[in-house]
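Okay, handing you the structure first.
One chain of protein is taken out of this complex; the other chains stay put.
Coming up: subunit A.
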Amino acid sequence: MQETVISIQSAEKTFPNGVQGLAPITLDIFPKERISLIGPSGCGKSTLLKLIANLHQPSEGSLSWWNKDFSEVGKENHRLSFVFQEPTLMPWSTVRKNVRLPLDLEGIAPAVSEPRVQEALKVVGLEHAAERFPAQLSGGMKMRVSIARALVTRPNLLLMDEPFGALDELTRNRLDEDMANLCGKDDLTLLFVTHSLYEAAFLSTRVMVMAAHPGRIFAEYEIDPAIPRDEAFRLSDTFAMICQDLSKLLIEASHSSLVAKVA
């Protein structure tokens, strides 16, 4: 059996108020994959991500993390980080202390964690802003702090919920390229939600197109991981083709959601 990072066995989520957020989903995520979730609003993308982060418990079915249960998460080689849709920084702490938070919570001494904070800040290009407070940063900078905070634990699985949704196109493209670089280097598996199919096409090795009523995976689309993800790729015909395919799938998915809602 191949090792999975996450294995979801017909997990479903029905909320206490009776809303079925997710129909049973079965999905395996393998090391070094970069998976994006796209789909109409309300199709359960965030719910799926929260199930994987153990912020929600499945009402039926089960999940495993590195073929174990959640108690294993956080140990060496089994680290998980979550980047929320909002930066969710502590407004009372400097950028440096915000980034250090997950290490502080683990009880790692500042002497050990400081160099790692520095390193994470360097990755997102914010070393110069380490002593600033969140109120003194632009939206894009806050988001990068949030990403640095996720990277500082050296995660093996990174979950991101529309991380760049609020950013302008150029900043977003830059961060996408940074992410692609980062994933290439480390033993990092990426699972992210996006509203932009261009972003999904650029960054992913696998795109999951989801549909609503109830939330489910509508289609899967594979992209060759060997293609280097750079500016040339963004301008290539392959990229345009992928975007077209994804666009069609997305339209079908939202159609299917509507039909299901009416039925």
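Operating definition for what follows: a contact is a pair of C-beta atoms (placed from the backbone, for glycine too) under 8 Å apart; a residue touches a chain by one contact, two chains touch by 3 or more; residues count from 1.
Criterion: contacts and distances are computed from a predicted model.
Protein name for the hidden chain, per its UniProt entry and selected from "ABC transporter ATP-binding protein", "Fe-S-cluster-containing dehydrogenase component", "His-Xaa-Ser system radical SAM maturase HxsC" or "Cytochrome c oxidase assembly protein CtaG": "ABC transporter ATP-binding protein".
Of A:Met90, A:Ala232 or A:Ala260, it is A:Met90 that touches the chain left out of the display.
The omitted chain makes contact with just one of the residues A:Ala111, A:Ala135, A:Leu170 or A:Leu235: A:Ala135. When the missing chain is restored to the complex, the residue among A:Asn54, A:Gln118 or A:Ser196 that touches it is A:Asn54.
For the chain left out of this panel, the touching residue among A:Gly21, A:Gly39 or A:Pro102 is A:Pro102. For subunit A, the residues in touch with the chain missing from this view are 53-55, 74, 80, 82, 84, 86, 88, 90-93, 101-102, 104-106, 133, 135-136.
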